[in-house]
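Notes to accompany the following structure.
With one protein chain withheld, the remaining protein chains of the complex are depicted in position.
The block that comes next holds chain A.
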Amino acid sequence: MSRPELQAPPEIYYGDTEAKKYTKNTRNQQIQADMTYRALELLNLPPDEPAFLLDIGCGSGLSGEILDDEGYVWTGVDIAPSMLEVALEREVEGDLFLQDIGQGFGFRAGSFDGAISISVLQWLLNAETSHPTSSPPHRLSRFFTTLHSSLRNPSRAVFQFYPSDDDQIQLITSTAQKAGFGGGVVVDYPNSKKARKVFLVLFVGGGGASQRVPEGLEGEEQEEGKVPFERRREREHKRVKGGKKKGIKDTDWILKKKELYRQRGKEGVPRDSKFTNRKRRAIF
């Protein structure tokens, strides 16, 4: 199957029929949900603070529903009116805008605590007319510059997208860097054909090199057709409910935690060695 972005511009490709089809497809729903959870995880928002997020290319609100569930307040933009119509029917909580992200945003500086975008960026890579403002580099740069100014400092923006080759990744990351973003590309399951997912993780501010790009997920994908994510929030939720915590942590627990911190991109996680979790006896 050829790539949808090569067939028609998004507002035409996602017409009434395609928008309904896309939203009703349970496999699409599952993939969107998993990628949204993974994107939220990469966003690494401070816990217990209700955040105000921007969903770029919100479509019919599949990812927006998850943001609702997780208790975030959000605003969505999309260029396809039919998709937005489906979103209205589904009664999502967020405000919706009909907007071409390649034309830039008009939000005030520092409006959002973060931005996520699922399967959108590749749509910006095709020129629809020969007008200079519709060339992909121009549209990308307009998009990233205006997005950068509408995000709070410090914050992150996470984009899942489907690049067709490395040149596209190169173009996107360099444009984002020129717009003032830090960060880079995170690839989950780089060796799997099916589960491979590319995320662009961008940082706004954060004081020099203190933010590191998180590591992609490695190893075997877990279930067929599923994009795995760590169920961190669910697990933490369960733990709070679960009652008493155990006092002493064993080596496995420590190794697991350190691995988790590395994946989230925390700096200065000590390396694992035979001294990990060694006993420290009282010295008199």
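Simple rule for what comes next: a residue touches a chain if its C-beta (ideal position, glycine included) is under 8 Å from a C-beta of that chain, and two chains touch if they have at least 3 such contacts; residues count from 1.
Methods note: contacts and distances are computed from a predicted model.
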Item checked: Hidden subunit of the complex - UniProt protein name among "Protein BRICK1-B", "Nucleotide-binding alpha-beta plait domain-containing protein", "Potassium channel domain-containing protein" or "Trm112p-domain-containing protein" -> "Trm112p-domain-containing protein"
Next item on the list: Based on the whole complex, identify which of A:D69, A:E93, A:D167 or A:E218 touches the chain you can't see.
Entry: A:E93
Notebook entry, point to check: Out of A:A19, A:L43 or A:L84, which touches the unshown chain?
Noted result: A:L84
Item checked: Residue, one of A:Y22, A:Y37 or A:F105, that touches the chain absent here -> A:F105
Check: For chain A, which residues reach the chain that was dropped from this view?
Finding: 49-50, 52, 71, 73, 75, 77, 79, 81, 84-85, 88, 93-100, 103-108, 110-111, 129, 131, 133-134, 142, 146, 150
